[in-house]
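First the structure, in the form of structure tokens, and then the observations on it.
Of the protein chains in this complex, one is absent; all others appear in place.
Now for chain A:
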Amino acid sequence: MAGISSARLSEERKNWRKDHPYGFYARPTTNTDGSLNLFVWSCGIPGKKDTIWENGVYPLTMEFTEDYPSKPPKCRFPKDFFHPNVYPSGTVCLSILNEESDWKPSITIKTVLLGIQDLLDNPNPKSPAQQLPIHLFLQDKDEYVKKVRQQAKSYPLAE
């Protein structure tokens, strides 16, 4: 039986519907019978304007457990997403998503998505998760920018 987790998630859903940042989307995924699975959300994060990430909306899956919000959701970009702090599996490595560092139960889905949007253009070389992006980021900025812009094109804004 679901508990605090589903109550909180349905609250998050309500709050998101009432107010969410421009350009983002976040919605529980649809089950085969048409109901929504509160524990898996599909989201989209727009790259910030005037950064090399702009003009892309990056799809992200958020997976919650019964222990949410005591534990953070797992956030994943598509496999092999190009970013220094994203594992090859797509999992985002970010302090607010880390139970042992900065995660707090009060952090909302909105905060998480805004945090990840911020991470896009501000990678943290101290917690590298993928070799190529971190290598390029530190040693070959031009190539890094090229790769990021290329990636933005493959996740265009809707319509």
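Just so we're on the same page, contacts are C-beta pairs under 8 Å (C-beta built on N, C-alpha and C of every residue); 3 or more make two chains touch, one makes a residue touch a chain; residues count from 1.
Rule of thumb we're sticking to: contacts and distances are computed from a predicted model.
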There's a gap in the complex where one chain should be. From "SUMO-activating enzyme subunit", "Ribosomal RNA-processing protein 40", "U2 snRNP component prp10" or "DNA replication complex GINS protein PSF1", what does UniProt name that chain? "SUMO-activating enzyme subunit"
Contact set of chain A toward the excluded chain (per top definition): 1-7, 10, 13-14, 17-18, 28, 30-31, 33-39, 66-67, 70-71, 74, 79, 87-89, 91, 93, 97-101, 105, 125-129, 131-132, 135-136, 140, 143
